[in-house]
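Note that this complex is displayed minus one protein chain, with the remaining chains in position.
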Amino acid sequence: TPETAERTAVPGVATGLAVTGAGGEVLFVEASLADPETGSTGVSLTGQLGEVMKESAQIALSYLRSHGAELELPVSDLKDRGVHVHVPAGAVPKDGPSAGVTMVTALGSLLSGRPVRAEVAMTGEVSLTGRVLPIGGVKQKLLAAQRAGASTVLLPKRNEPDLDDVPAEVREALEIHLVSDVREVLELALSPANAPRPVTLAAGA
Amino acid sequence: TPETAERTAVPGVATGLAVTGAGGEVLFVEASLADPETGSTGVSLTGQLGEVMKESAQIALSYLRSHGAELELPVSDLKDRGVHVHVPAGAVPKDGPSAGVTMVTALGSLLSGRPVRAEVAMTGEVSLTGRVLPIGGVKQKLLAAQRAGASTVLLPKRNEPDLDDVPAEVREALEIHLVSDVREVLELALSPANAPRPVTLAAGA
Amino acid sequence: TPETAERTAVPGVATGLAVTGAGGEVLFVEASLADPETGSTGVSLTGQLGEVMKESAQIALSYLRSHGAELELPVSDLKDRGVHVHVPAGAVPKDGPSAGVTMVTALGSLLSGRPVRAEVAMTGEVSLTGRVLPIGGVKQKLLAAQRAGASTVLLPKRNEPDLDDVPAEVREALEIHLVSDVREVLELALSPANAPRPVTLAAGA
Amino acid sequence: TPETAERTAVPGVATGLAVTGAGGEVLFVEASLADPETGSTGVSLTGQLGEVMKESAQIALSYLRSHGAELELPVSDLKDRGVHVHVPAGAVPKDGPSAGVTMVTALGSLLSGRPVRAEVAMTGEVSLTGRVLPIGGVKQKLLAAQRAGASTVLLPKRNEPDLDDVPAEVREALEIHLVSDVREVLELALSPANAPRPVTLAAGA
Amino acid sequence: TPETAERTAVPGVATGLAVTGAGGEVLFVEASLADPETGSTGVSLTGQLGEVMKESAQIALSYLRSHGAELELPVSDLKDRGVHVHVPAGAVPKDGPSAGVTMVTALGSLLSGRPVRAEVAMTGEVSLTGRVLPIGGVKQKLLAAQRAGASTVLLPKRNEPDLDDVPAEVREALEIHLVSDVREVLELALSPANAPRPVTLAAGA
Partner (left out) sequence: TPETAERTAVPGVATGLAVTGAGGEVLFVEASLADPETGSTGVSLTGQLGEVMKESAQIALSYLRSHGAELELPVSDLKDRGVHVHVPAGAVPKDGPSAGVTMVTALGSLLSGRPVRAEVAMTGEVSLTGRVLPIGGVKQKLLAAQRAGASTVLLPKRNEPDLDDVPAEVREALEIHLVSDVREVLELALSPANAPRPVTLAAGA
């Protein structure tokens, strides 16, 4: 959708899938790095995140701090630049581990300067070694992805059996990738490095 | 009004719109930077702000820390000068994300040394990438803006449908700008750089 | 009174006015700066202060950190010397924003080395830009000031209408100044720079 | 099992045994070290760990900080690299001291670059001097180990009497080692230094 | 008594007077400074102290940090040496502001290397400027002082009226000094600088 395309037009924003009392929903994970000239360091987490979701953000950061160089990401940027991860809307409490892959993707996008593909939505817990662990609410999340106009969805491989419960027309309308390592997520979700999408200062050199 | 004009006469103060049990209301967001000679650093948030409103202030600061240089703001000032954001009155609890644009504007005014136009009031959640997200209470807020003598109001574009509920005479009395990026807010709200309004030390060199 | 004169004989102590369940009362705000040789830094707030009153102290400090140089105060003293603001009696809980002007005055007295005039009592919320905002309990506070032997009282200009409720004999016995900026408070409350009152090491060189 | 083999294929992951309301269970303790270029330091503990389990992680770290050099581990790595210990699944609360040996093993594996043997599961409290103290739930834990495909289990020597309650066929199917010092655990659990298993950057040079 | 003499034989210990449910009581305030070689800094407060009593300790320290040089105390010792104030017995909760003078005295004794006179007991709130403010329980405290073998008691001058309620034989058995400034307390309580009492390393060079 235009909304999703606009939100993800800059590096550092990834589209996640959540389940609320009212069904599935799309949410955006936003990440930023402070200009080193501001002297800001440390990590800020906002969006009324619960304990488990804050831990997901810590895990995402630690994953990139230990595996980022392997992924050719400029991890030394994390040294002198404060990191902020925010999940709008600001007044809505959110919790759970299933935004793990979305957080790694938003941060990986920011560090690489490669925007996340507008058509990709994702869900999955991430472990500290980058494994993608299963989540709940597969059916509602796929319905929400379709409703929001996503054409590609990244799901944990260990959630494959849950696809049986998803209406065939939804499964067919979506390109569903089953992933077991967050590197696959990054490969599928990030635009190519030289794509012509606009790049903000926050993500560039 | 004279009150609003006096409050916003110095850089660092922006006029926001809030909704309380008693209807709409004008509030002032005040920002200050410590003199570097005081050795003060860090961020202080006062005014009995709730969790969500404190997060709004963190988001506003992170937005300026990552996008300030693009906006030609002297972001290195943030390095050696403690930031304080206060929302009078001091004893009244306040919460919610809708002062986001007002916080970015107060801080942008302070950094630029350009006072906020006395006739401008505003409301809107801000995301970490600077998008202006919709808020509630449009009707009460516009009535409050008019009552307080504001002639220009900045509203989230995604709140456009809510204008249908606003009395026509209010809509006509006010110049309403629908905005989707906080850069538009800064352009519309800040006085020109060379305006003859007084500039305090806190915002100057 | 002798009590007030003794308490305010040294720079760093200002006489405020408060309202308790038992009517109006005089309170003393005391401020000190650590000897730089002690290596002490940071801010201590004591006197069983509630959240709002602690925020008042933060606002008073931030006001002086950003506007102190304009006021020709040696703000660099704040860099290497820990600040302590205390409000006796130590076991009595206190709260509210109305000691704001008293806190700015105690700190301004300390930094300038100019004791506060023994005959002056004051009340008023302070904003981050130094505006004096209205407070409650005007009648009880003026009665308390008179009882304690103060001859001069500084009140927020926006509390002018409340003077109608104050007995004429009290209004006439007191010299009441209505103020709208904390700079007026400092001008009215501080003794001249070269007055012969004793100056302690904490405030001098 | 393939799951266990995949999880422990990289240094820094050890297989523990826990008891929940639903019986015994396998859990994985994951450890990572930040790339020194990220400037990250300190310790993060995630996985909804309770107080006692967080203390276990502190004990494991202190054990290695004081005894690591004796064990020929490169403890200076701990100086400039933030440590993170995580226990998936992220949303499941966990507590108790019995993951102590698993935490020492995960961290010892990470520091040595030697992956933990896929067939080894373990349980035991660790003291600050490295002694292995007894735990509860021996029977359920051995059943869980067998169910998960582990062939070797490390148990506290002081739990030897509890083996009487374990079905003979389980005891025979498993190679059970009774240990009293965590050094025995490391010797039995870590793969040889030159084994051909893949080594990630986080653990290597 | 021998107990009091032994407790106060080293610099850094002063005898205070408290009131509990069971009447008056003697308590000892102990202060220590870390050896600079330990690298320890900061302030520790122990003895199950309540909020108000912890604030008393902060006030005592700030008083000495700002007025210590006037009193010819080596305040630079506070820079590189962690301060610890403890009030045995460790398991008994204690609160209230009336140990203020005792805390200043224990710290003043420690810094000066002059032990507190064994025969002196004291009570009084201290303000940040060193004024001695009135306290409660005068009668019970004097009885306790006598019972514990103290011959000299230091009381706030503003408690003079409370002496009417004290039995004449108690008043006559004790040398009671009414004090209004903590400097008087230090003068009366500390042994002469060259007294032959033993001096520990913590207080000496």
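In this document, chain identifiers A, B, C, D and E correspond to the written order of the chains, with residue numbering beginning at 1 in each.
The definition used in the following text is that contacts are C-beta pairs under 8 Å (C-beta built on N, C-alpha and C of every residue); 3 or more make two chains touch, one makes a residue touch a chain.
The shown structure was predicted, so the numbers you read here are calculated from the model rather than taken from an experiment.
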| item | value |
| --- | --- |
| Per the touch definition above, residue among E:R7, E:R65 or E:R158 touching the missing chain | E:R7 |
| Contact with the hidden chain (one of E:A18, E:A31 or E:V153) | E:A31 |
| Touch with the omitted chain, as defined above, among D:G23, D:P97 or D:G149 | D:P97 |
| Missing-chain contacts mapped onto chain D | 41, 51-52, 55-56, 58-59, 62-63, 65-70, 75-76, 78-80, 96-97, 100, 125, 127-129, 131, 133 |
| Hidden partner chain, residues of chain E it touches | 6-7, 10, 12-13, 28, 30-35, 37-40, 44, 46-48, 82, 84, 86, 88-91, 200-202 |
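Throughout what follows, only the chains that are shown with their structure count from here on.
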| item | value |
| --- | --- |
| Where chain C touches two or more other chains at once, by residue number | none |
